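A single protein chain has been omitted; all remaining protein chains appear in their positions.
Moving on to subunit A:
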Amino acid sequence: MSAAEEIVTEAPAVEAVPKRAMTLGYGTSLVVLAALILIPLFVKNFIIFQMTMLLIYALAVMALNILTGGSGQFSLGQSAFYAVGAYTSAILMEHAGMNYALTLPIAGIVCFGFGFLFGQPALRLSGVYLALATFALATAMPQLLKLGYFEHWTGGVQGLVVTKPDAPFGLPMSQDMWLYYFTLAVSIGIYLASVNLLRSRSGRAFMAIRDNEIAASAMGVDVALYKTLAFGVSAGITGVAGGLGAIAVQFVAPDGYTIQLAISLFLGMVVGGVGWLPGSIVGSAFIIFVPNIAEGISKGLSGAVFGVLLFLVIFLVPHGARQIAIIAQQLAAKLKKN
């Protein structure tokens, strides 16, 4: 057996997405934004809550997208970062009495640090090995959170109850609606920052590493630094999403952040299209609504329906929502011509 294996012909871990194809056009963005601002004015509180969760998961999916679509690294462990963010916010609010809005940047920073540190050993790993290590991280997280040592802060198995904030300045809004607009503002801010990040020097470095690590290092990209940085940024955004999630659900408990969550986020990314940031919201809608629909089709088989749908996506539209968007665009262009 030869110990040397050809790497040249090997399929890359992630397919390359050109930088320009990563975002939406100006006009489309404004339409989506208008829809997101206006819809809550006309629907019930429960739907507003679901839309809040949609935005929160979209943030988490986008964070994974930056890591995988941007720098070509896998993670099946995003639920761990999400959990750390959620717990950071919850603990600061409940034990330190801090304002909810202030806890989010702290959750982001804590998770950035955690992700950056986890990125250090992850540096040595690629492809399946990285998927494996992060998979183990996600399965281990609930047990770590239940640990007796931290019980004073984390509430152990019972978890913590978080108070939902009221609308400030006496605005005539329900709590749900205020939280929705708050989440929307945070999401837009993070989305813009992420788009800019990917367009910047660092973003180009991420993509160079994704497409060819050796070539990137030959061009002077500090591979180790940028890979860990991608992990840190991704974990940081996921942490903010986790903090928002804790506030929205008003509750954190270890069993809310199992491997299932990590898998959902991963699926959301695949469905939304790897490397296409706006697809995150499509992916997020998939992971929130499809299990409900699947439950409607057959109660016991929801997992199976979910898996079958995923296979359909892989086989029919391997680039996820991005592919559908491109097809739609081409159709529209054809119609215009006629």
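As a convention for this text, a residue touches a chain if its C-beta (ideal position, glycine included) is under 8 Å from a C-beta of that chain, and two chains touch if they have at least 3 such contacts; residues count from 1.
Basically, contacts and distances are computed from a predicted model.
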item	value
From "Branched-chain amino acid ABC transporter permease", "Ligase-associated DNA damage response DEXH box helicase", "Carbon-monoxide dehydrogenase medium subunit" or "Gfo/Idh/MocA family oxidoreductase", the hidden chain's UniProt protein name	"Branched-chain amino acid ABC transporter permease"
Of A:43, A:96 or A:308, the residue in touch with the unshown chain	A:308
Among A:68, A:88, A:183 or A:238, residue touching the chain not depicted	A:68
Listed residues A:100, A:114, A:135 or A:257, member touching the removed chain	A:135
Missing-chain contacts mapped onto subunit A	1-9, 11-15, 68, 74, 76, 121, 124-125, 127-129, 131-133, 135-137, 139-140, 143-144, 146-149, 214, 259, 263, 266-267, 270, 274, 300-308, 310-311, 314-315, 318
